[in-house]
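Heads up, the thing below is written out as structure tokens.
A selection of the complex's chains, in situ.
Order of writing sets the chain letters: A and B. Residues in each chain are counted from 1.
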Amino acid sequence: MKLTTVRLVTIIGEPVLKERLIHEIYALGAHGYTISEVHGEGTRGIHASQWQGGNIKIETLVSPEVADRIMDAMADHYFPNYAVIAYVHDVQVVRGEKFA
Amino acid sequence: MDTIEIIRSNLLSPLVLAFVLGIVATLIKSEVEIPEPIIKAISVYLLFSIGLSGGVELAGATISQFLLPALVTIALAIAVPTWCYLILRGIGKFDIPNAAGIAAHYGSVSSVTFVAGISFVERLPEGQNTFEAFIPALAALMEWGIVVALFIGRWRMGLSQAQDGSLGKVIRDTLTGRSVVLLVGGLLIGVIIGEQGFARIKPLYGDLFRGVLVFFLIEMGMLAGRQLRDFVKVGPFMAVFGTVMPLIHGIIGTSLGLLAGLSPNGAFILGVITASSSYIDAPAAVRATFPQANPSIYLTSSLGITLPVNLIIGLPLYYEYARWLGAVLGRM
């Protein structure tokens, strides 16, 4: 089985951003995503939805170019005002074209 | 009951005591936990019950009395966030996003305070415990205060600087928000099914109502308790604002309600609606529209200060005021 490398972008942030983030990653070239409900703490204080059950974690498998675009968009549109973090790393998948 | 008795009896009502139990549980870091899905389901239940009961009572006669109070409520939904914004900007020296954000909270409705107000009246002796059946519709109208506040903020900032969550989306979210749909939906269903249809579901939507509300208030107390800890962070201005504004709003709402022809009990509930400050819909809308606004300010003052102030001293105060003014106006 030949494995190909794609990038897994993980975004953790306030639930209030859910729809907007999904919309944004699709616009930047993602073809799918997986969400989990999490909670956590970072360097910002309380955020609006904290008492309503924490954060969401969005994971999306994308090509390196799309990953770069998503990371840029996160830094530009969300980091200044929202409690959001994002990170990226390589993973290997079977059908690379599904995520390209 | 005289005034002292009313205050005492509110303080010692199961509702307020359950709320205090929740606060205490949080302060002693107890692990009492009412899971989130339960709380969500209970708030659906409470709003739907209130809508239903209102609808069942609604009759032609009461509908004709709806117009004036509805207009008054709309006026309040415009005026309250506006003067809150002006005070927060002028005296509180907040920037636009924070002023508009806080105004959105105080301009709209806290379901739990509203529901506690209803329950306050229903607890009164037979004959004194009725109110206009269309009251839930007033609460739904008052939700528009959020839109007004956000509109003011966006207008003052210039649209470019606000987040891309367009005002259109906020308007749609407000119109289709949970409380509006449940209150109005319940009201309509209640009207259709009438007394007879309601009888068979009354064990759930009528008899259990107060007990469930008590259970709910344990969690609300815990919520308020967690915010209370941040009390110091909000500073003296917001502490005063969060305490005094609801009282002023309660008095204004009650007065206008009476002038619009509501019964003293109905005017009291309009006062409660006006005094209450949102803690679910407003935070989400503000976060989406003005992310620059500091959530710990609006959350702490709304949940940690105004909610307890309303539940503990606001309710009996507005009620006594409604009775007094009602008597003055010869309405009792």
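In this section, a contact is a pair of C-beta atoms (placed from the backbone, for glycine too) under 8 Å apart; a residue touches a chain by one contact, two chains touch by 3 or more.
In this text, all values refer to a predicted model and were calculated from it rather than measured experimentally.
For the full complex in this file, the chain formula works out to A x3, B x3 (one representative per kind shown).
Operating definition for what follows: only the chains that are shown with their structure count from here on.
Distance from the subunit A centre to the subunit B centre is 36 Å, each centre being the mean of its Cα atoms. By the touch criterion given at the top, residues 36, 163-165, 223, 226-227, 230, 280, 283-284, 286-288, 291-292, 295-296, 298-299, 303 of subunit B touch subunit A in their complex.
Listed in rising order, the residues of subunit A touching subunit B in the complex are 14, 16-17, 20, 45-53, 81-82.
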